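Input: a single structure, listed below in structure tokens.
Only one protein chain is missing; all other protein chains are in place.
On to subunit A.
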Amino acid sequence: MRMKYVMSEVLVGLWRNVTMTVAMIITMAVSLTMLGASGLIYTKVADMKQLYFENIEVSIFLDAEVTEEQRSAIATQLESDPLVSQVTYVNKDEAFQRFQEMFRDSPDLLSAVKADQLPESYRLKLVNPEEYKTISDQYTAVEGVDQVVDQSQVLDKIFNLFTAGQNIALVAAIAMAVAALLLVANTIQVAAYSKRREVAVMKLVGASNWFIQAPFVLEAVVAGLIGSILGLGALIALKIFLFDGALSALQGLFAPVSWGEVFLTFPVMAGVGGLISAVTAWVTLRFYLRV
């Protein structure tokens, strides 16, 4: 009977102040969506970094007029370099083959380039891809080297973009969370005021504190949970319409977002939403009801 009483009080409470409840749920939902999105971006960036860095190469392109001694001197130096884990030599023919493969959709470009126009190069895998700078400093000045190109530099720019997106989502999540928090506090105050007589009687006859507080706290928690369900809905919509829809052309570039990952954000969103609501409601009650 007590559980039934508490639950019916919760429903009555949510319904009594329905405009505030809706406002509370929407802010909560937006905040949690942002939080979920930022979490997804975070895991994706981590995935992609791993994926890309495994395949990343530093290319040392050689001068067109490089001599045999210079070439072998570079090779020896590279092979004994502790920062380098693997060296592959690409001669002009192989470079041309790779070029043809890469641009097979652009026949104009293919016909304009001759096999001996492409430079020879060493392709390196680094023990730690982030030590590119040292390699670059070391080899740019060596006789016979034209330039040192690192793919990770380009990637870093992309990753910075993702990280910026993630930070923006996180800041928006926090700002909305503050708004949601204030709305919860206000809703609870209004609820406590409209039930002040009941609360006074309950305190008088010795109802336990949890019993007095439970309907209010649960009211906030239910709103938080509905918010997190809406948040999950928003993330599902984002995946369907943005990742699998509009951005599907870029699929090779992004690590794919799986359904599993989308649904995994739900416990986090529900937990954060429920916990923030509960704590806010409880703290508000301590000040407002002094129970």
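Please note the rule applied: a contact is a pair of C-beta atoms (placed from the backbone, for glycine too) under 8 Å apart; a residue touches a chain by one contact, two chains touch by 3 or more; residues count from 1.
Note that contacts and distances are computed from a predicted model.
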| message | Tell me the UniProt protein name of the chain this structure doesn't show, selecting from "Na+/H+ antiporter subunit A", "Vegetative protein 296", "Carbohydrate ABC transporter permease" or "Cell division ATP-binding protein FtsE". | response | "Cell division ATP-binding protein FtsE"
| task | From the listed residues A:Met7, A:Val142, A:Met202 or A:Val268, report the one that touches the chain absent from this view. | result | A:Met202
| query | Of the residues in subunit A, which ones touch the absent chain? | reply | 1-2, 5, 197-198, 200-209, 211-212
